[in-house]
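All protein chains but one are shown at their positions in the complex.
The first chain written gets the first letter, and so on, giving A and B; residue counts start at 1 in each chain.
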Amino acid sequence: MAMKKRITSQGTPVSRREFLIKSGIVGAGALSLPALLAACGGGDGGDGGNGGDSKSLMFENWPLYIDEETVAAFTAATGINLKYTEAYNDNNEYFAKVQPSLSAGKNIEPDIVAPTFWMAARWIQLGWAQKINMANIPNSKNLRDDLANPSWDANNEYQMPWQTGIAGIAYNIKTTGRELKSVADIFDPAFKGKIGMLTEMRDTLGLVLMGEGKKLSDITTYDDAVIGFDKIEKAKSDGQIRAFTGNDYTDDLSSGNFAACVAWSGDVLQLSKDNPDVRFYVPEEGGTSWYDTMLWVAGSENGTSVEKWLDYVYDPANAARITASVQYISPVKGVQDELVKLGGDAAKLAEDQLLFPDSSTIARLQSWGALSEDEEAKFDERFAAITGA
Amino acid sequence: MTHAQTRFTSRPEWVGLGVMVVLAVGVVSLGAGWVTGITRIIALAVMLVSVVGLVWTAFVGGLETRRALAPYGLLKPGILWLSLFFLAPLWSMLQMSLSSKKSRFDFSPSFTWEFGNYATALTDFGPQFSRSFGYAAIATILTLLIGYPLAYVIAFRGGKYRTILLGLVAVPFFTSYLIRTLAWQNLLADSGPVVSLLNTLRLEGVLEFLHIMDNGRLVNTPAAVIGGLTYNFLPFMILPLYVSLEKIDIRLVDAAMDLYTTASGAFRRVVLPLSLPGVFAGSLLVFIPAAGDFVNAQFLGSPSTTMVGNSIQNQFLRELNYPLASAMSFVLMTVITASVLVYAKFMGTDDLV
Partner (left out) sequence: MSSAMGTRQKVGRRLINSAAVLGLVYLFAPIAVIVLFSFNRPKGKFNIVWQGFTLDNWAHPFSEPEFTDALLVSLRVAGLATICATILGTLIALALSRYRFKGSGAVNLFLVLPLTSPEIVLGSSLATLFLARGVERGFLTVVIAHIMFQVSFVAVTLRARIRGFDWTLEQAAMDLGATPQRAFWKVTFPLILPGILAAALLSFALSIDDFIITFFNAGSLVTFPLQVFGASRVAIPPQLNVLASMLLFGSIAIMVGGLIIESRKQRLAHGKKLARR
């Protein structure tokens, strides 16, 4: 169709076709977007069900929490494709990430996650974990007795611990100049500005409360714990505390930025191999014991694969191999002997106090009970205010 | 027939503008959830009708009409996108800030005109707010002091190397923001070069007195946070300064030198005032993002240097207290937008680029 070119005083003419194409289609396209969005919302998006066990598994775990061979060995042994990711950096952050989906009943990608025990309790309470058929897991009998049947999973149906550990105090003897023995030591003004504490509230607060002579199992309300909070807050405003850290205290400890800090046993064990100045101790007043535990995520349909995995890692030989690498305390019975069998460095680990603590150390360890939702909220709020968030 | 049509479409630009506004409002209302169920269909219908009306107007109107309507056609997709993903979220945030949660893990807070969120935001987080604005202000002044000479030299003494020099200024910012901030951790570390230098020069005493160093360390201090903010937003000051300095006719400076006989006089009375638009633009471009930043405080700060950004992030992503986080964001946004609008009134937005 021939176009009549008319040059108006305002410049270039706009042809009918050109305008239609520009405005109409584009306008319609723009209109469809909200409809698209609305459809996105109500529908069942997300990485939907895996449609029956699909011989593949995804395990979302903490970083640096496994050795280099287990994943491949598992796939070789069972034929199940394991996708192992390490994006679980922080309990609360991960919870916030998945809450929108799981609350709305949509699936998330991982089949297994490994939250810390108190977070696992929350997942179970919110209905985000499925019951595991322990009868299909013969190696579940290898679970350490002290870890079986916690109050929030009395029949041991929902979770199986991945690794356990101790939170105590690590210090750099070159910086402190002396040996440290108790919680009170980290409040020593001589170490002003060189103390680190964990953002993991239960470990930091637990140690401080035990330093004040409290028993963790007695703590059920915010008022029970307020004395600990106040002490931490005062230390912070006095400038005693340099920072609240996650796993990133290791280098500060090594370099002497921290004289001492609340720390996790496994990290320090790895560190002290390279730097013998770094020591770890469970304070006289007590240390906290914690564990990260595996849950089968609601909506995942790979139950058989999950069971195979759990069975695999609860075999003492496999568990020993993992322990030799991550150097946390295994929840599996019989690991000590397996480590000896492995020989070399692994055998030395079998004698390590931190991995296999003697009875006097164990006696000093305490763990938190469950907190009600409201009380936990008060705890978290106060702690967040102190850590400056 | 033509006469009636022309009268109908005698003000085509109003039709264009009107339709654009209707569509934008429609999109925002759908996005922000003002309309649900049947009203949603009605809104969509209204929008469709307006688009059809627009197209028909263009179709039957003359060339003039189409010319007048063309810009609106071009603008629509972009403006609608921004309306849906910039305006609607702000409304959502406002709505959320006045909501409350039934229980801790209540995932969809309900709108209850809860002004308490704002009260909490201002009382509990007052220190964070004042710290944020304070740090951002100091950082702005520092970027001005560091950036002005650089921009001046490039604009007036750069000659043919101007583009290269500007490129040099921009190059550092092609690395990741986070990695740059981490690099400052390296530089300011206790065992790092800066602290060692200060120790050899025996300046720790002075710096401790000025509260720049704290207990012999440079990182995990407010100074480190401000330093990080200054560094990361420096190009946002240099570039606008350069743009406005470059516009200054060099002959004006020469004339000023003739009149005032000193370089500094010429500078003070001619160059500086003419560069003020750049100074204002740069200050806003530094102050605004700096006030809302949390990365620098996270990597370089201590528990006592947290800024509003850290708190908002914490409330949103860890405490899951969306209402409180939204209230805090809104307060931050309001204070900042007020300054931007005042600036825009006096200076005109063209000068921002």
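The working rule: contacts are C-beta pairs under 8 Å (C-beta built on N, C-alpha and C of every residue); 3 or more make two chains touch, one makes a residue touch a chain.
Since the structure is predicted, the reported quantities are computational estimates derived from the model, not experimental observations.
The residue touching the chain not shown here, chosen from B:V25, B:L187 or B:L274, is B:L187. When the full complex is taken into account, the listed residue touching the unshown chain is B:G292, out of B:G53, B:G216 or B:G292. Among B:A70, B:L98, B:A121 or B:V270, only B:A70 touches the chain left out of the display.
Listed for chain B, the residues touching the missing chain in the whole complex are 13-14, 16-17, 20, 31-33, 67-68, 70-72, 74-75, 77-79, 81-82, 85-86, 88-90, 92-93, 95-96, 108, 146-147, 149-150, 152-154, 157, 163-164, 167-172, 174-180, 182-187, 189, 191-192, 231, 234, 261-264, 284-285, 288-289, 291-295, 299, 309, 312-313, 316-317, 322, 325-326, 329-330, 332-333, 336-337, 340, 344, 349-350, 352-353. Mapped onto chain A, the footprint of the missing chain covers residues 3, 5, 7, 11-15, 18, 37-38, 40-42, 45-46, 63-64, 86-87, 89-90, 97-98, 100-101, 104, 106, 108-109, 245-248, 250-251, 254-255, 271, 274-275.
As a convention for this text, only the chains that are shown with their structure count from here on.
Considering their complex, residues 6, 8, 10, 13-16, 19-20, 22-24, 26-31, 33-35, 37-38, 90, 92-93, 95-97, 99-100, 103-104, 122, 126, 192-194, 236-237, 239, 241-244, 255-257, 373-374, 376-377, 380-381, 384-389 of chain A touch chain B. Of all the residues in chain B, the ones that touch chain A in their complex are 23, 26-27, 30-31, 40, 44, 47-48, 51, 54-55, 58-59, 63-64, 66-67, 69-70, 72-74, 76-77, 80-81, 84, 103-105, 107, 124, 189-191, 214-217, 220, 302-306, 310-311, 313-320.
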